[in-house]
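What you see is the complex with one protein chain gone and the rest in place.
Our next item is subunit A:
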């Protein structure tokens, strides 16, 4: 009995070390999560029913109102988009003049957030898309307001993403106003900018965009807004806190982004990658 206990405790400890330090168990984990997918969907069921009732038991008047509002919003967005198309082509022409090319839009897929409290301490979400839809580890996830995080674990029909404000997550950013670069790390609730000197030019309300330097996130997406800057001459670095612009706690749907690669032009995409790097260095 005691021997059995010692054996199983040692086995569990070995598993933990293997899982934490090395990557050997990711396929086993993927298999188990695939088998467990029905549990996720069952646990999500009350939520689904509520959503169904919400969308099916509505008065005609509410629907008409919503329809009108959506049409207005669509019109505004379309008008803004027209201007963006012009800007985009102009930007591309200017970049061509500079000799640097920027990757364009790749594939994108909308995923639903499974409403499940399935993490002990970490800020994580479960999505209802998995390797069947081509989701991969490290994939950037955004919502309508900005970057939300990245995928950390993929099973067949679900995947797990880590949010920007998790303590284990960091993202390279630049300040929209003046292009100052920084690394934004999570602290559980908000983000803080690491290792910036007291003399840095960052103010409250500055918008932080992704800089694309880590080659994980596409550049130019909004990440966070600076909410407090504390400069103390006794401290070597300024204390800068920023709040994610994405609706991290309330998102129901998120957008998975794929990098833009032409499948037929594998070699060309490689050259454009190196050009992208060159372009970023030149900036």
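Methods note: a residue touches a chain if its C-beta (ideal position, glycine included) is under 8 Å from a C-beta of that chain, and two chains touch if they have at least 3 such contacts; residues count from 1.
In this section, contacts and distances are computed from a predicted model.
Peer 1: Considering the UniProt annotation of the chain absent from this complex, which name among "NADH-quinone oxidoreductase subunit C/D", "Rod shape-determining protein MreD", "Dimethylsulfoxide reductase, chain B" or "Carbohydrate ABC transporter permease" applies?
Peer 2: Answer from the record: the omitted chain is "Rod shape-determining protein MreD".
Peer 1: For the chain left off this view, which of A:47, A:131 or A:215 is in contact with it?
Peer 2: A:47
Peer 1: Take the complete complex as the reference. Which residues in subunit A touch the chain that isn't displayed?
Peer 2: These residues touch the chain not displayed: 1, 4-5, 8-9, 11-16, 18-20, 25, 28-29, 32-33, 36, 39-40, 42-44, 46-47, 115-122, 124, 153, 160, 167-168, 188.
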